[in-house]
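What follows is a single structure, written as C-alpha cells, with notes after it.
In this view, the complex is presented without one of its protein chains, the others remaining in place.
Chain IDs A, B, C, D, E, F, G, H, I, J and K follow the sequence of writing; residue 1 opens each chain.
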Amino acid sequence: MNDHVYKIIEVVGSSTKSSDDAIQQAITKSGKSLRNLDWFEVVETRGHITDAKVAHFQVKIKIGFRLD
Amino acid sequence: MNDHVYKIIEVVGSSTKSSDDAIQQAITKSGKSLRNLDWFEVVETRGHITDAKVAHFQVKIKIGFRLD
Amino acid sequence: MNDHVYKIIEVVGSSTKSSDDAIQQAITKSGKSLRNLDWFEVVETRGHITDAKVAHFQVKIKIGFRLD
Amino acid sequence: MNDHVYKIIEVVGSSTKSSDDAIQQAITKSGKSLRNLDWFEVVETRGHITDAKVAHFQVKIKIGFRLD
Amino acid sequence: MNDHVYKIIEVVGSSTKSSDDAIQQAITKSGKSLRNLDWFEVVETRGHITDAKVAHFQVKIKIGFRLD
Amino acid sequence: MNDHVYKIIEVVGSSTKSSDDAIQQAITKSGKSLRNLDWFEVVETRGHITDAKVAHFQVKIKIGFRLD
Amino acid sequence: MNDHVYKIIEVVGSSTKSSDDAIQQAITKSGKSLRNLDWFEVVETRGHITDAKVAHFQVKIKIGFRLD
Amino acid sequence: MNDHVYKIIEVVGSSTKSSDDAIQQAITKSGKSLRNLDWFEVVETRGHITDAKVAHFQVKIKIGFRLD
Amino acid sequence: MNDHVYKIIEVVGSSTKSSDDAIQQAITKSGKSLRNLDWFEVVETRGHITDAKVAHFQVKIKIGFRLD
Amino acid sequence: MNDHVYKIIEVVGSSTKSSDDAIQQAITKSGKSLRNLDWFEVVETRGHITDAKVAHFQVKIKIGFRLD
Amino acid sequence: MNDHVYKIIEVVGSSTKSSDDAIQQAITKSGKSLRNLDWFEVVETRGHITDAKVAHFQVKIKIGFRLD
Partner (left out) sequence: MNDHVYKIIEVVGSSTKSSDDAIQQAITKSGKSLRNLDWFEVVETRGHITDAKVAHFQVKIKIGFRLD
C-alpha cells in the first residue's frame, strides 16, 4: 500500500478442491468486474459436509483494491 | 450456499416496532437494487432513546447475495 | 447458578416468526433429551432471505444444564 | 451525537415477554434516576429456562446519556 | 439450514499432510458416531513442530448436525 | 496432542475456595462419565457475591478428550 | 438474576497475595458504597513486577448489583 | 497503579479539531465531578461527516480513577 | 441516525501527515462517488516505516451513508 | 509507565501448584535474561489433565520491560 | 507442553504455493536462529493479488519454543 485510497469488499468463494482454491475462486470472480485488486485477508473458513466428507470449502475473504 | 461466489454488504435498518422489523427494513431496501439476496447475519443492535423510551431500533446486518 | 457443575451445549434453532421464537425452538428440542436446562446465551443471529423477505431466523445459542 | 460529552453505563433488563421488552425495562429503570438518555447498544442477550421454556429474557445494554 | 434444529460440537482433527486434511480427519471420526453432519467452521489452526518442520497440523472445528 | 481426534466440551465448575479449585471441580465431575480427559482452557471466570464477599467462584472451561 | 434490573460497574482490585484476593479487594471496597452486589465477572488479570517477582496482582472485574 | 482500588467509567468526548483533543474533552468534563483520574484507554474512534469532511471526532474512552 | 436505511463501506486512507488526516483522505475520496456520507468508525490504524520513520499512516475506516 | 519505551514479550509458565504460581514461573525465567521487567498481563490460562486431575496449569502472559 | 517455560514469537511467512507452505517457510526461517521450536498457531492469513491471481500467501503465526 502507498498513498492511494483503497476500498475493501467482502466475498465468499467456494471450491470442492481446497480452502486455498476457494480463495482463488472468490478473487477470480471479483476480478471480472473490478480492477486493481491488491490484497486479501481471510475472515472465515467453513464448508458443507455430505456423507461425512467435505463437500466444498467456503472461505470468506476481504479484498482490497485501489481506487483510481 | 453451494459453489457460487457470494458478495457481502453491510447495511443498517431501523424500525420503531421491533429489532426483527429493523432487519426486515434493511433487507427490503437492499432488495430494491440487488437480486439474489440469500442470507443475513446480525452484527450489532442499538437504537435511540427519547423520554426513556426506545424511539427506534437500529440493527446492523451483513447480507450475502449470489453473484451471477 | 450454585455449587453444581453445569455442562454447556451449542444449538441452532430456527423460526419463521421471530428471533425470540427461534431461541424457544432450540430450547424445546433440547429439552426432549436433556433435563435441568438452566440458562441460555445468544451466540449469533442470522437467517435466510427469500424474495427480499426474512424466510426464517436462525439463532445459535449456548444452553447450560445442571449435571446431577 | 454532537459536541457534547456522553457517559455510558451498563445495565441488565429482564422481561418475560421478549428480548426487545427487556431492553425497554432497562431503559425505563435507568430513566428514573438519569436524564438525557440518548442511545443504547446491546452487549449480550441471555435468559433463564424453566421446564424447557424461556422463563425470562435478560439483555445487557450500554446506555449513553449527555452530561449537562 | 432450514427449519430444523442443529446441534454444534467442537472437534480437533490432525494430519501430517495438510490443514485441509486435518479438517477431514475430524469430520470422518465424528461421522462414525453421529448422523446428518451438515456444515463445519474452522475455529483455530495450529500444529506441532519437529526439527523445524510441521510435524502435524491440528485444526479445531465446529460441526453442525441436524437433530431428528 | 498427537494424531488422534479430540472432542471438546464446555463445563462450568464452582467452588467456595478458589478459582483454581472451581476448575478442578469441573474436571472431577466430567471425569465420572468421560475417559481420556487431556487438557483444559479457561473461557470465563465469574462468581456470586453475598454480603460483599465472594460466595463462590464459577469458572467456565473447555475440556479436550481423546476419542478412541 | 430474576426480573429485577441490574447495573454493572467496572472496578480494579489489587493484592500482594493472589489474583483471587484482588477480586475480593475490589468487591470489599465496592460494598462500602453500594448495596445488593450480586455477581462479578473477571475482565482482565495483570500486575506489577519488582525484581522478577509479582509485586501485586491487579484484577479488573465487572460487578452487577440490583437496582431497588 | 498500586494497591488502591480503581473504578472505571466509560465516556465519549468529541472535538472538531482532532481525535486526541476529543480524548482531552472527555477527561476535562469528567474531571469536573470526579477526583483522582489516573489513566484512560481508547475503546472506539468514530465521528460525523458533513459535506465529505470530518465534522467532529468522537472518541469513546475508559477512565480509571482511584477510590479514596 | 433516524429511520433511514444506511449502507456501510470499508475504505483505507493514507497520509504522510497524521492518522487523523488519513481518515479525511478516505472520506474525501469516497465523497467523489457517493452522496450523503454520514459517519465513520476507525477499524484499524497501521502504516509503513522507512528509515525508522513513519512514512505514512494508513487508517481503515467504515463509512455509513444514507440510501435515498 | 512513564515516558520510556517498553518492549513486550509473550511467555508461557507452568506450575503444578496454582495458576498464580505459573505466572511467577514465567516471570522468574524471563528475569534471568532480561532486566527491568515492569508488568504482566494474562493472555490465556490452560493446563493438562491426568486421571481427571489438573496435572499442571499453563498460563500465557505478556511481560513488559523498559528499554534502556 | 510440560513444566518448562516457553517463549512465543510472531512471524510472517509467505509462499507462492499454498497457505500451508507459508507456515513452513516461517518455521524454517525461525529454526535457523532458534532451537527447540515446539508448536505454532495461525494468527492471520492474507496475501497479495496480481492480475486477479493469488501472487503469494502470507500467513502470520505464533511459534512457541522451550527456554533451556
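Just so it is clear, a residue touches a chain if its C-beta (ideal position, glycine included) is under 8 Å from a C-beta of that chain, and two chains touch if they have at least 3 such contacts.
If you're wondering where the values come from, they're calculated on a predicted model, not measured in any experiment.
The complex has one chain that is not drawn here; which of the drawn chains does it touch?
H, I, J, K
In the full complex, which residues of chain I touch the absent chain?
Answer for chain I: residues 18-19, 44-49, 51-54, 57 touch the chain left out.
Quickly run down the residues of chain H that touch the omitted chain.
19-20, 23-24, 27-28, 30-32, 37-42, 63
Name every residue on chain J in touch with the hidden partner chain.
Touch set of chain J with respect to the missing chain: 1-10, 62, 64, 67.
One rule holds for everything that comes next: only the chains that are shown with their structure count from here on.
Tell me, which chains sit next to both chain C and chain G?
D, F
Just grab the chain with the largest centre-to-centre distance to chain H, centres being mean Cα coordinates.
The chain lying farthest from chain H is E.
Work out which of B-D, B-I or A-E repeats the contact pattern of A-I, with more than half of the residue-numbered contact pairs in common.
Repeated interface of A-I: B-I.
Farthest chain from chain B, going by the mean of C-alpha atoms per chain?
J
What is the Cα-based rotation angle between copies chain B and chain D, on a 0 to 180° scale and rounded to a multiple of 5?
120
Please tell me the distance, in whole Å, between the geometric centres of chain J and chain K computed from their C-alpha atoms.
Computed from C-alpha means, the inter-chain centre distance equals 22 Å.
Rounded to the nearest whole Å, what is the centre-to-centre distance of chain E and chain J, using the mean of the C-alpha atoms as each centre?
31
Going by the contact rule already set, what residues in chain A reach two or more other chains?
Expected reply: 9-10, 19, 30, 48.
By the touch definition up top, name every chain pair that qualifies.
The complete list of chain pairs in contact reads A-B, A-E, A-I, A-K, B-C, B-D, B-I, C-D, C-E, C-F, D-G, D-H, E-F, E-K, F-G, F-J, G-H, G-J, H-I, J-K.
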